[in-house]
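With one protein chain removed, the remaining protein chains of the complex are shown where they sit.
Coming up: chain A.
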Amino acid sequence: MAVTEQHDKITRPKPPVARFAQLSAAGTAVGLPMVSFLFILALWSVVGASGVVSEAIFPAPWSVWSATVEMWQNGTLQKDLGVSLGRAGVGFAIGATLGVTMGLLTGRVPLVRTLLNPFLNLLRPIPAIALVPVAIVWFGIGEGSKYFVVSYTVFLTVWFNTHHGMQYVPETYLRAARSLGASRLREFLTVVLPAAAPHIFAGIRLGVALAFLSLVAAELSGASSGLGFRLQEARQYIRTDRMFSLLIILGILGAVADLVVHRIGRKLVHWEQG
C-alpha cells in the first residue's frame, strides 16, 4: 500500500493551476530582467540608427559589438583580460588573506586591537585611486604597483568587516563552549570563526567589487596592458566603441565574480540562509 501511495505521488501530474503559477514565478525571475534588458538595447539601437547622436560620442550597439570582435581578432582582448584578471586575482588573494588574518587578530587580541584600530579608521577614508601615484613611485608601472593598490584596498575592507564580525560573536555561544570544556583553540576554530563567518564573507564580497574598482584605477594611469590601460588608449584614439565594449566587459566580469563569491559563501555559511 505504501508503495502504491509513493508511486502515486510521483506520477500524479500537477494540477494545471499550480503548474501555471510555478511557470509564471520562474518567468518573472528570469523574464522580467530580460524584458528590461531588451528594451534598453532596443532604445539604444533606435538612438544609434537615428543618427541624432554622433557615433564618436555614443556608438550604436553594433559598433560596440564589432569593436569587441576587432579586439578579439587582433588578440588584445584575450591578453588584456588575462593580465587584468591575473592582477585582480593576485591582489585580491593577498589582500583578503592579510585582511582576514588582521581582522581575527584585532578582533580577538585586545592589545593588537588597541595598537592597530586607529590606523584602520585613519586609512579607510583614503580612496584607492589616491594611492596610485605612490604605488608607481614605489613599484614602477609593472605588476607590483597593481598588486599593491588592489591588495591594499581589499585588505582594508576585509580587515574592517572581519573585525566587526568578531565583535558580534554571541556571548551565549562562548559561554556554552566554555561550559562544554572547549579549549581556547577549539573555541576559536569551531565557535568564533563560524560565528563570524557571515561577516567575513560579506567583507570578502565587498573586497571582490573593490578589487576591480581599484585595479582599473591603477591601470588607467601608468600601465602598458590590461583592460584599464586599453580604455585609456581608446580615449587617445577617440575609439568610443572600444571604450563601451571594455566598460561592458568590466561590468560582466564584476557581476560574474560577485555571483561566484556569493555562491561559495552560501555553501560555506549554509546555516545562515533558510
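Just so we're on the same page, a residue touches a chain if its C-beta (ideal position, glycine included) is under 8 Å from a C-beta of that chain, and two chains touch if they have at least 3 such contacts; residues count from 1.
Operating definition for what follows: contacts and distances are computed from a predicted model.
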Complex member absent from the view - protein name from UniProt, among "NitT/TauT family transport system ATP-binding protein", "KipI antagonist", "Nitrogenase iron-molybdenum cofactor biosynthesis protein NifN" or "Rod shape-determining protein MreD": "NitT/TauT family transport system ATP-binding protein"
Touch with the omitted chain, as defined above, among A:P61, A:P194 or A:G254: A:P194
Residue in contact with the excluded chain [from A:V90, A:A182 or A:A209]: A:A182
Chain not shown: contacting residue from A:W65, A:F139, A:Y173 or A:F188: A:Y173
Residues in chain A touching the chain absent from view: 172-173, 175-183, 186, 190-191, 194, 197, 270-272, 274
